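Complex shown without one protein chain; remaining protein chains in place.
Moving on to subunit A:
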Amino acid sequence: MDAEITLRVDGADQPVTVDTRTTVLDALRERLGNTSPKKGCDHGQCGACTVLVDGRRVLSCLMLAVAADGAEVTTAAGLANGDLHPVQRAFIDHDGFQCGYCTPGQICSAVGVLEESDGELSRAEVAERMSGNLCRCGAYPGIVAAVEQAAGEQR
């Protein structure tokens, strides 16, 4: 069953007709050509599909597009505004990836972490708050260092 919806993706309104079964992730990747969020497990267990919806980090694979009608979606690709976002820069500075497949989700999640926290973040706290994003290459030390740097710059 089809539904007509509009998603505001990385600052641009995107009207699209979707089957009610379509997730936000599939709407972005398969219908709107935005392949920044990645499909890892497609069951909410890996975090590769993480995007910001109305400013908060969520799993786009478990969100139905029809239920997100009118939402403001920000993908990792939409974070850069001319210059790289500080979190993106930090991931490069600290080599926070190897193959890169989980990286857009890691970066959106890290932006969410910085939004959610107001104080200093210990390494243990960064690891806990980022635990919903898996990296099968095991780039965790670089990822944690990158989030620490970005958190430090935010203060």
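Observations, loosely collected:
Just so we're on the same page, contacts are C-beta pairs under 8 Å (C-beta built on N, C-alpha and C of every residue); 3 or more make two chains touch, one makes a residue touch a chain; residues count from 1.
In the analysis below, contacts and distances are computed from a predicted model.
When the unshown chain is looked up in UniProt, the name that turns up among "Cysteine desulfurase", "Protein translocase subunit SecD", "Oligopeptide transport system permease protein" or "Xanthine dehydrogenase YagS FAD-binding subunit" is "Xanthine dehydrogenase YagS FAD-binding subunit".
Across A:G11, A:G44 or A:G138, the single residue that touches the chain missing here is A:G44. Touching the missing chain, out of A:V9, A:L32 or A:L59, is residue A:L59.
Touching the chain that is not shown, out of A:K38, A:H94 or A:R129: A:R129 (per the contact rule at the top). Within subunit A, the residues in touch with the undisplayed chain are 1, 3, 19-21, 23, 42-44, 47, 50, 56-59, 62-64, 66-67, 109, 112-113, 116, 127-133.
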